[in-house]
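All protein chains but one are shown in place.
Each chain carries a letter (A, B and C) given by its place in the written order, and its residues are counted from 1.
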Amino acid sequence: MLVDQYNPFEGKMLQILDPDGNVIEEKLLPEIPEDELVRLFKIMLFTRVVDRKALMYQRQGRMLTYAPNEGQEACQIGSAYALEQRDWMAPAFRELGAWLTRGVDLKTLYLYWYGNEMGSKVSEDIRILPVSIPISSQLLHAVGLGYAAKVRGLDEVSIAYFGDGGTSEGDFHEAMNLAGVYKTPTIFLCQNNQWSISVPKHFQTASETFAQKAYAYGFKGIKVDGNDIFAMYAATKEAVDRARAGEGPTLIEAYTYRLGAHTTSDDPTRYRDDAEVEAWREKDPVKRFRIYLEKRGLWNQEMEKAFVAEKEEEVEKVFSDIEQNGGTVFDDIFMYQYAEMTPILREQYAEWKAFFQERGML
Amino acid sequence: MLVDQYNPFEGKMLQILDPDGNVIEEKLLPEIPEDELVRLFKIMLFTRVVDRKALMYQRQGRMLTYAPNEGQEACQIGSAYALEQRDWMAPAFRELGAWLTRGVDLKTLYLYWYGNEMGSKVSEDIRILPVSIPISSQLLHAVGLGYAAKVRGLDEVSIAYFGDGGTSEGDFHEAMNLAGVYKTPTIFLCQNNQWSISVPKHFQTASETFAQKAYAYGFKGIKVDGNDIFAMYAATKEAVDRARAGEGPTLIEAYTYRLGAHTTSDDPTRYRDDAEVEAWREKDPVKRFRIYLEKRGLWNQEMEKAFVAEKEEEVEKVFSDIEQNGGTVFDDIFMYQYAEMTPILREQYAEWKAFFQERGML
Amino acid sequence: MPVFNNIQALNYALMQEMEKDPSIVVFGEDVGYEGGVFRATVDLQAKFGVERCFDTPISESGIVGMAVGMAINGLKPVVELQFCGFTYPAFNQIISHVSRMRNRSRGRYTLPMVIRFPFGGGIRALEHHSESPEALFAHIPGLKVVAPSTPYDTKGLLLAALRDPDPVIFMEPKRIYRAFKQEVPEDDYVIEIGKANIVKEGEDLTIVTWGAMVRDTLKAVEKANEKGIHPEVIDLRTIAPMDRETIIKSVKKTGRILIVQEAVKSFSVASEIIALVNEKAFLHLEAPPARVTAPDIIVPLPRGEQFYMPHPDMIYEKINEVVNFLT
Partner (left out) sequence: MPVFNNIQALNYALMQEMEKDPSIVVFGEDVGYEGGVFRATVDLQAKFGVERCFDTPISESGIVGMAVGMAINGLKPVVELQFCGFTYPAFNQIISHVSRMRNRSRGRYTLPMVIRFPFGGGIRALEHHSESPEALFAHIPGLKVVAPSTPYDTKGLLLAALRDPDPVIFMEPKRIYRAFKQEVPEDDYVIEIGKANIVKEGEDLTIVTWGAMVRDTLKAVEKANEKGIHPEVIDLRTIAPMDRETIIKSVKKTGRILIVQEAVKSFSVASEIIALVNEKAFLHLEAPPARVTAPDIIVPLPRGEQFYMPHPDMIYEKINEVVNFLT
């Protein structure tokens, strides 16, 4: 098993595809049909398009605070691809690639960052919890989802996404510990992107790796090249299979990098060197997957150009639709506090509504 | 170093004195002068006298809820003995032996369990924080004490006591992690007494040992026979020395057993077998130290009889004094909310005082 | 009809409803094998198995956070936090998630769940075991906060909480867990969340109270009755959403109001009730609304507790003061 072969205490990291697009571990290369490979790459590219457009809209003052994704496509898409439709995902706030892999529509995603709760109402057939802002609080939800699946006899696993900084919170610990105790079918996916806003990872923990933290909870952890989509898929698939087989949780440390700012409110040049960023650009997950596909003759420049152009247009359409109809409907802010409005809410609803109506503000 | 020789991942536990009072690791036996050995044993016996008397008073309805200590004398006294006067201790609620080792007067200790805050006001020259009831919350205080010592250039270390159950709380994790990051001179002393009220340790964590949890935070942990006072002293002394030398924190798992009830409100026969308790009685920390001292000719039955009789009398005196004067003074409940009473408190103080005074209740 | 104390009523209600509703799972520290430190969950594990009633590690945030995920995936979690003072480690999960998941997801994810814990003092317990934090929960939109005062109410309110589509904070007055017994119907019945109970009708003064203070209040009221004063006593039952109608109607009748609570005075539930009657019945007020509460201090250890707990004579005196106030 990979989790045994790649013991984090021995300083090992799983890598299958190197930064230049070479397969360095042939026998570990997952068997993925060619059309699926292309589909995966398209999701990756699409993620990047959506991400960059969001950033652009934000700079133009049309989108609100946004948490860029660039650099983390492989670890999100590779891992999410290992899930089945029935599995559960508890994201943090930077998981654009994972959301898109699971088929969430762009409108929903953009609505969220546009500042409308309707962007957290994913369609009934997609099992993703809303964005969770309080760091690592969602890990416990994943454990609960897994526990429920287990006692209800459902063949479902859960995955939680979080960052390197997320490992410092008490909730990380309690979630890992509970998952260990109840052997829930849960994958903890730590995206170690080296930074938590301005704080580098060695100020988060004195632990050599994040992966080894799993051993404090009676299960295994593995460090994976997070910019290698094959490694990410392979490690997650193994964890998912083990979870399904009743073997309990796994911690995956995806060793990656946030190429952009923390959010659009952040200026990373204040705290990190361009040289560091440039070095990581060389390890770009999209680039290396592209080279691999090109070498296999599955992708080329023209295809890319056409695809990007098509997607850019699609994105623009979606966003302009949102700009026209994406505002929050007044009623909605009262309607979902409880299944049924309480008497005081009914009263306040009427009072506030009248106020805004009188002023033509609705 | 012991922390390296006794790697918890290799299933090792430090033991120097076996349950029959034989020294099984001669070269690790700490060099403690004979009079000090006797003094240590006397603290142990005294602890047991104080503990049993407290239980008795409680059963007689004269003392309030009390958390018995029996069985954990060696791990508390051996570890506390490794501290200097200037070092800081952040206890949980079952550390009678540690308090007595550090020289806290019995009156203070009993006052606390008698239900009076004055029992948390230890004298200025003794550095112990008050009993901390919220599980593992005190670990962070120990880290802060250590951080302050470090940046103020003071040669002080801090030690935090907690239970096996305490390792499940988020605060345990945050404290361990912060101590690792700042390399504070802090000793984490986990008394693994096998139970958290009715919950056995394997429901607390799936981790093989508690000691190994240290490796998630970039420092070392060691599992120690908590009923062996020499092992406890040796391991703690090493940790204290390393902390003083700037080598940061250590986690010590004291493998021990709570022979009594969780508290006087608890009935352990509901959830554990007599046989288990009996097996642990054989490993009694007092018994094994006594045999060792008797073998060295430093202790005998007459000495014990005389000592216990003397101490019982002393304890009775202290307690009857408390029963006469240990009530809470009305003013005290208002006086210490702030350095100076706020206006509303002054008003309430007068109002409440008048009420109770009118009724002769003060 | 069985005769139960509050703990037995709790246990009975859980037992009955777990039988009916297989999605209910009950868990917390010492809740499973031991049946809870107060024995509220006793026999549930034996009866329904370790997967539906189980012990947890000591991690309150974990317990509540896990319940969130369980509720989303088809279970109905009933969690016990061991004491009022140990709810604080779970505040982030309660405030940031439990209360918000429905609204955040615009109804896609809802959280039918109950968070139970014993509250209040008077049992000579250790520090942190005697808190009355109801104001902290009541202030949070998205939560419902319930506090029964009798075995009959305990069963009816717990069944209502268990069937509520939204999270309910269920605060159990520990001082009266075993203080008295009452007939509790075997039948299924619920007491509607959000409805107060007029325990005693009267015309001279409205008294609003809840939890363990209901009994103390009734004692003071008896004494007042002997002097010919007849207060109306309202047991709030639900703190949020509050039954404003019942309170206002009563105040319009009596013109006077006194709130009796065990919590500290300032920024409390009593404050809100006073604000409410000001907004809704100002012109009916014939005396300043008054409160009998603990002073604004940290709950003392047991040897000082008697100075903290509202003394029945304080209630009695305040009744007289409010009734005799002349505008």
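The rule is short, and it goes like this: a contact is a pair of C-beta atoms (placed from the backbone, for glycine too) under 8 Å apart; a residue touches a chain by one contact, two chains touch by 3 or more.
Worth saying up front: this structure is predicted, and the values here are computed from it rather than measured.
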item: Touch criterion as defined above, residue of A:22, A:265, A:300 or A:320 at the omitted chain; value: A:265
item: Contact with the hidden chain (one of A:47, A:204 or A:227); value: A:204
item: Touching residue (missing chain; options B:78, B:115 or B:144); value: B:144
item: Given B:90, B:234, B:259 or B:315, the one touching the chain that is not displayed; value: B:90
item: Contact partner of the left-out chain, one of B:21, B:103 or B:130; value: B:130
item: Positions on chain B where the hidden chain makes contact; value: 88, 90, 117-118, 120-122, 124, 129-130, 132-134, 137, 139-149, 151-152, 154, 156, 158, 170-171, 174-175, 177-178, 181, 332, 335-339, 342-345
item: Touch residues of chain C, complete complex, unshown partner; value: 61, 85, 88-89, 91-92, 95-96, 99-100, 103-104, 127-128, 135-136, 138-139, 141-142, 240, 242, 264, 266-272, 274-275, 278-279, 282-283, 285, 287-291, 296-298, 327
item: For chain A, the residues touching the chain missing from this view; value: 64-65, 93, 112, 114-117, 131, 133-136, 165-166, 168-171, 196-199, 203-205, 265-266, 270-271, 326-328, 330, 332-334, 337, 344-345, 348-349, 351-352, 355-356, 359, 361
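By definition in this document, only the chains that are shown with their structure count from here on.
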item: Chain B and chain C, separation of their C-alpha mean positions in angstrom; value: 36
item: Chain A and chain C, separation of their C-alpha mean positions in angstrom; value: 40
item: Overlap residues in chain C, where contacts from two or more other chains coincide; value: 56-57, 59, 61-62, 89
item: Shared-contact residues (touching 2 or more other chains) in chain B; value: 168-171, 203-205
